[in-house]
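Everything on this sheet refers to the single structure shown next.
And then chain A:
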Amino acid sequence: MVKMILIAIVAPLLAFSIGLSFMMIKRKVVARIQRRYGPTIIQPIFDIMKLLLKEDNISHGVIFSLGPIIAIAGSILSVFFIPIAGLNMLTGSGDLIALLYIMAIGSLGMALGAGDSANPNASIGISRALTLMFGYDLPLVIIVISVALQYHTTDLSAIVAAQANGHWALWSLPLSAIVGFVVTYGALGEHPFDIITAPHEVATGPMVEYGGKHLGFLMINHAFHLYVEIALFVDLFLGGASNIFIFYIKMFAVFFIMMMFDEVLPRFKIDDAVRFFWKWPTVVALISLIIVLVK
Partner candidate 1 sequence: MEKMTEEQVKSIANMLRKRSLWMIHYCTGCGAMELPPTMTSRYDMERFGLAPYVTSRQADILLITGYLNVKTLRRVITVYEQMLDPKYVIGFGSCTLNGGVYWDSYAVIKQLDRYIPADLYIAGCMPRPEAVISAFRHLMELIDSGKADGYKRYKRNLAYYKENQRKVLG
Partner candidate 2 sequence: MMDIVDKIKGIEGVKVTVQRENRIFVDVSEDKVISTLYNMKLIGFHQLSVQNVIDRIKDNKFEIFYVLYSREYKINAIVRTWIDRENPVIKTADKIYPSAHTWEREISEMFGIKVDGNEDSGKPFILENWKDLPPMRKDFDSVKYSSEHFVFRHSEGENE
């Protein structure tokens, strides 16, 4: 029981710090690609702290304030479903499927809150977010199915265990892995999929009315989000890890490749993005699924 409580405290903290460290590194790396030095490495901490210290002088209703909380709650919940280095508490059969649902809570929470802000930009942003989710969920579901079929389980821990000793799904299911990478990339909203917040189009979309503490929560949520998406990919295709350091290195490698693309591509239009997801990733995922089925 004590162990459970300990894990319940440690796991989110760990997830948060990993996500935060990625945020820190990203700002530095982006800056270097852009031929500049960028902020001090701990700048995101200052930002979050400052936002939390801001005074509130707006109210758009309870739902508006609840949005970020729901988002964070959803993200933390998903953290418990993802096994890292033996830290897996809410395991049980079907947890991969459950995870997929729980991961959507974040977006829905945002949708709830932002929808309450009565700003057309926020509404457009939310509709874009949901549309995009709709777009990448289809290939995601297909590859999850492929992986599940490959390992005959929906238990993430089991999938991770099956990939031990270098038998990664990346090697056995290369096509699914590529699709998985693209989908994870899309889910993180990096360029060219930063359609939801696109400042030049919808002025940061759902976040347009959020400031201060709410924005701070959203930044924290982003850290969790980063962690959840990448950790899921690592668990599914890179065989998880037996200890936290290796897990971190694997996650970082994935994130680093993502950053490379992030800074050199302009963004998609929402319909193009959905079309994109339903075209190549879906087709490739299906091919991969067929390969699995045939094998």
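Per the selection procedure, all candidates are chains of the complex that A comes from, given by their letters.
Note that a contact is a pair of C-beta atoms (placed from the backbone, for glycine too) under 8 Å apart; a residue touches a chain by one contact, two chains touch by 3 or more; residues count from 1.
All figures in this text were calculated on a predicted structure; none of them were measured in a lab.
By the touch rule above, chain A in this complex touches candidate 1 out of 1 or 2. Remark: chain A residues 27, 31, 34-40, 43, 46-47, 49-50, 53-58, 199, 203-204, 207-212, 215 touch candidate 1 in the complex.
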